[in-house]
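Beneath this line is the structure, given in structure tokens, with notes to follow.
All protein chains but one are shown in place.
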């Protein structure tokens, strides 16, 4: 039985755990003011080629999105996103809870399209009644998207240009960033740091027990971030717990950081899974995802057998005879598990 | 050098860490729906003698206070507390951020006094203009208080009775509950479960890496708590991380749960510290605290020397020649460290 | 020059003003507790055939929507509406400001379609991840809609049935209710009072200086409404000012209340305008609106001449040669003004 329900159904990468054990007895300051967190920040700055980046460690993704979006937006501004975006669909209204409208635009394969964005903004700023509408203040992207797809570097540059034209900030939700970076031909951490005003490097789904690293690469975070993070209930007293983990994930030991290595591993397994499903089993991809989330249209008659061997998530019905299902690899899935799958299916 | 700055300057109790390591590879459901969390809930229900208690695991204290207070209160209600209460002073306005007024009453040694509470409520409900005021919906207590003091069982019963008379719910913030239970003559988890409508068992300061357990002992939590916790950004995807830790802290192995043992250890060290400070060094307690937070009035001329040997926090100036300082023991401080202190001071 | 820019570009109906003058010197209680307001409530209850209706008088439409939606919804619930709905487009995010998501569904001619609503709700409640989404708690309709269109009685009954099936409340925004009732073949105040859980009777656009009357026809308003309205900054100290006005608008003097008479007047003028535009000038309606808001596709070459004689609002561009414009009649527009228009155009 292989568990592909999600990339948060396990603990942490062994190196991360081991470092938590090794550092356990040391006493440090709290609220981010410890040498583990400081070192992790240095490593992330280096990986992003953003030497002045401001970095905060938070506990989870929804919390990070709600806190960062609220801190960066003015109180009267809203956030633009794809209609499939996590903040629009699956965060229980956490952004609206802080008073901001989520302005959802039609999307294509999980991606916000530059042209649609540009058109919406042009119409908004040409509208005589704009003062009675929610003013857009930010564009929110996920990388990879909720459907596993990726923006190319060119697409990110184009969206960045639109944001700049209209005075919007660009925020990238990197809950699964490791997998996106591993699968992308041209998007890297330094590129993200150049195009985004703020983004987060997801830990929870990419090797950590818990924790996300918020990066303001241009060092232009709003004032009093520590107080505001606390006001959102998102300040960790013992934030070293996340700091230690990111220290391991971004350790510069001559090779690629562990964070990227884990991403490559999961993506390689996802490609093996794709070959198995498409070439061996003849399933049709629901969407062409190059990352660790894979979606296939499964004949309903096959579901029972699949469930004997794989844990997965039903995504949506297709028609009377087919169902789209999601299969998620992660750093924790092994080659052997995919081997086994190839044998039994 | 002994570190007594806080009880969150370390990692986790070794047993907790070890269990995280041992369970690391197992794949589970997320969002609380895993057998570790379920088992931890069973253990906590047993320890509280509250077989129907509803329990949620959250990441940190301020988050827990803001989310639970907001969920339990009606939107037009406020929360009554001591003016020294953590939610009134040191949570960056997280409760007000959710729209609720914190109604602070004068306190005595960190404690809300039953008579003052009763008097305030009687005046409120007799006031012809009450409909123009914030309606009180909850009493918030900390156990132990921010000054290390404790309510007796009788005091808790009396406050409970006032709450019941006026239709208020009683919430107890147990960020340092282990130390309060260890030091109290008559307050136990089952008693708390009887008097409180909701309380939380603090993990972050009491042996865990992170995490708090919210308990509704009467099983009358508001509807849709999972959604609401997520709306507050407080839902952990990988909540097993906290579940596993509470499983260890409340393991029923014939003896007292580790949680209480850790509390007793820290309180015993605090009492050794008190003897050292009062009897050996002649310092005056700032307040008579029976728990792991100790406050002493230190001659300013001694501060420099103390700092050579102890990490501690300056609490407040007393007069030109004296300063009140806080010294905090925890499960992680050792007898040997106190031995050393006795020798060098 | 005739002013058809909006139905809020004037003062009040003369009868309303005269009554404000006549009652000016009387001293009354405040916050709704005056005999003018009480009498107005009685008149509205009678007009709605809802003898137990609870009624509050507020100052303006956006305020009313934000306050009522927030009071009726649970804090974790969102409100469903047409994507063209006022709360979704033109209220500057006032609903989101209170923490609730506005869930916009595709609409047809300004109307939420029963089938789309039913389908969305069925999908929501069938979704395994619903607990991570914003739970729908209310359907919001405008009557007439922002495009001047009307729901039929059958459509309202059908939407009501869907709401009941899924446990949602139905709220009707009647900012221009007088004009909707005048133009509808089968929707009356008593019918509205039967199908809606709460609705408001707009005064500002329908003959009053200012003010809206919120009606809970089933007398099941949330507790502590006065406090909550005040919490929203929407409680009028001198609420008699609105009460007096609604007393005049709903005076039962053997005939139809003035409120309905004003509606009929404006709708009759709108129909004259339609004949003028369609039959005499050959303009094409943008939408088939039976109420006081009329939308026409105007050749751009005619705009300049029209502007000499009519004040109106540009709605949206159609193509390079045509523009949709909005022309709004009201109780204050006179037959003579339309006569003049027929002569000069």
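Going in written order, the chains are labelled A, B and C, and every chain counts its residues from 1.
Here is the rule we use: a contact is a pair of C-beta atoms (placed from the backbone, for glycine too) under 8 Å apart; a residue touches a chain by one contact, two chains touch by 3 or more.
What you see is a predicted model; the values in this text were computed from it and never measured.
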item: Visible contact partners (per top-of-document touch definition) of the missing chain; value: A, B, C
item: Of A:61, A:99 or A:243, the one touching the omitted chain in the full complex; value: A:99
item: Of C:227, C:289 or C:329, the one touching the omitted chain in the full complex; value: C:227
item: Full-complex contact with the absent chain, from C:17, C:131, C:271 or C:303; value: C:17
item: Sites on chain A contacted by the missing partner chain, in the whole complex; value: 70, 74-76, 99, 131-133, 135, 223-224, 226-228, 230-231
item: Touch list for chain C against the chain that is not drawn; value: 3, 5-6, 8-12, 14, 17, 20-21, 23-30, 59-67, 91-94, 97, 204-205, 209-210, 227-228, 230-238, 240-241, 311, 332
item: Those residues of chain B which, in the complete complex, touch the missing chain; value: 76, 78, 89-93, 96-102, 128-129, 131-134, 314
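To be clear about the criterion, only the chains that are shown with their structure count from here on.
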item: Homomeric contact chain A-chain C: same or different residue positions, threshold half; value: same
item: Relative to chain C, chain with the most remote C-alpha centre; value: B
item: Centre distance in Å when chain A and chain B are each reduced to the mean of their C-alpha atoms; value: 33
item: Inter-centroid spacing, chain C versus chain B (mean Cα positions, whole Å); value: 51
item: Gap in Å, rounded to a whole number, between the CA centres of chain C and chain A; value: 42
item: Multi-chain contact residues (two or more partners), chain A; value: 91-93, 97
